[in-house]
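Selected chains only, in their assembly positions.
Going in written order, the chains are labelled A and B, and every chain counts its residues from 1.
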Amino acid sequence: MIELGAQSDIKLINEEGLRNDGRKFNELRPIRIEVGVLNRADGSAYIEWGGNKVLVAVYGPREAFPKHTQNPSRAIINARYNMAAFSVDERKRPGPDRRAIEISKVISEALEVAVFTEQFPRTSIDVYIEVLQADAGTRIAGLTAASVALVDAGIPMKDMVVGCAAGKIDGKVVLDLNKEEDNFGQADLPMAIIPRTDEIVLLQMDGNFSREELEQAVELSKKAATYISNLQREALMAKYKSQESEKEGERSE
Amino acid sequence: MSAVSKSADEIVYGLRREYLEKISAEGNRIDGRKFDETRQAVVNINFVPRAEGSAEVRLGDTRVLVGVKVEQGEPFQDTPNSGILTTNAEMLPMASPTFESGPPSEDAIELARVVDRGIRESKMIALDKLVIKEAEKVWVVFIDMHILDYDGNLIDACSLGAVAALLNAKVPASKIGAEDYPLPINHVPITITFAKIGSIMVADPNLEEEEVASARLSVATNENGDVVAMQKGLSGSITQQELFSAVDTSIKLGKDIRKRVLGR
């Protein structure tokens, strides 16, 4: 979060309680998920979440390389979060920066909770997350799509991981910050849970929350997660339905 | 070396190569195309509105995303009256099990340089119109090409994507108190790449064809039918006749793509 001198001048919630993009405090941006969008990858998914456009490919389980990275009792999850040079306002130099390395780490750890890694010793499951356009909340969007891509790749999981974020703007706790809100708001809390068990698998926070605000933020995100979880399922269903109807078509030919 | 020590992979590869050479000698391609026929090209411009220009290209099952950023920078000392063009290709590990993370491979460097050469040498962009203040400040045009899905012929997919993105790019002059204006364009180069399979040159090779090809030739032409850039690749040779036949086909296909795909 960049601190600006004129921070207080920017009003993020209007008199009617609506946000700069017309949303209510507990409203998500539009989310659209597509499954199986790439040919070469073992699994893939594409997500649009507000202005975020994120593509995810999964390869594996495959023999981990180099060999010394192999774990004899389980698969390693190797998520790689990467922003395209053109995804942000000022061109980003290609290659991982420190921020991307940290995000890749926390995403890998979150997915490891969900995947039955012990079924695939000595392998790696590589999850490539490419941010094609960024608009605040990319890690959460990427993680949400990554779960879907893992299912598409046939990787056995406890359940899908769902990401969501809440934050604070103009002193009020709201769901799912957009870019302007992230820049000029007071707090951000990216989080990911496994809905079936209510486990928190990713949690980061920066800014300023009182104990009470923090509880509100977590509650907002948890409710939204249920909704997003359904979107994930529908996207997967849509793919299998279209495959079914293709097969039907083949049979009726 | 005796066949005994060959790995299973090599044997399969050898058989595949033999098969493709055989059918091409008979006048056929693996996916039914004619030798001088490209795959369908779908161009989706402005895919990344946040960039100054962008285009997603699908060439058969190959898919690339090209973004153009236009930012202020200092001119090179020896060209104080010229904007700057810089081109970069990312062969993302997402796109193929054979692509690796890390700094650009020599393949990625060659790809970026060949695409760059087609654009630069055709004088596509009017770099002289990108000067903000002589010798002090110019517009820098960054072309970043992300390979998303790899099914062969990245050179043509990326070249087409870069050209389409540039044709629709704007100079963000509003950042310096003027009005945004379209990136000034002089020419529209199109690159066509050929793979030599056995003794046949096929246009726009897909991955299967690329893998068994002995040589590769890329020819970029402009709307006047001039050749503006070429690059031979791979560890095989071509004949003078193959070269000129490829040049002729490239001129022909270039005109077609310029009109049909780019509407120029």
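What we mean here is this: contacts are C-beta pairs under 8 Å (C-beta built on N, C-alpha and C of every residue); 3 or more make two chains touch, one makes a residue touch a chain.
These numbers come from a predicted model, not from an experiment.
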- Copies present in the complete complex, per labelled chain: A x3, B x3
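Just so it is clear, only the chains that are shown with their structure count from here on.
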- Would you mind pulling out the distance in Å between where the CA atoms of subunit A average out and where those of subunit B do? 32
- Item | Complex interface listing, subunit B residues touching subunit A | 47-51, 54, 61, 63, 65, 67-69, 71, 88, 90, 92-97, 101, 103, 142, 144, 146, 148-151
- So in the complex, which bits of subunit A are touching subunit B? 38-41, 51, 53, 55, 57, 59, 62, 80, 82, 84-91, 94-95, 126, 128, 130, 132-135
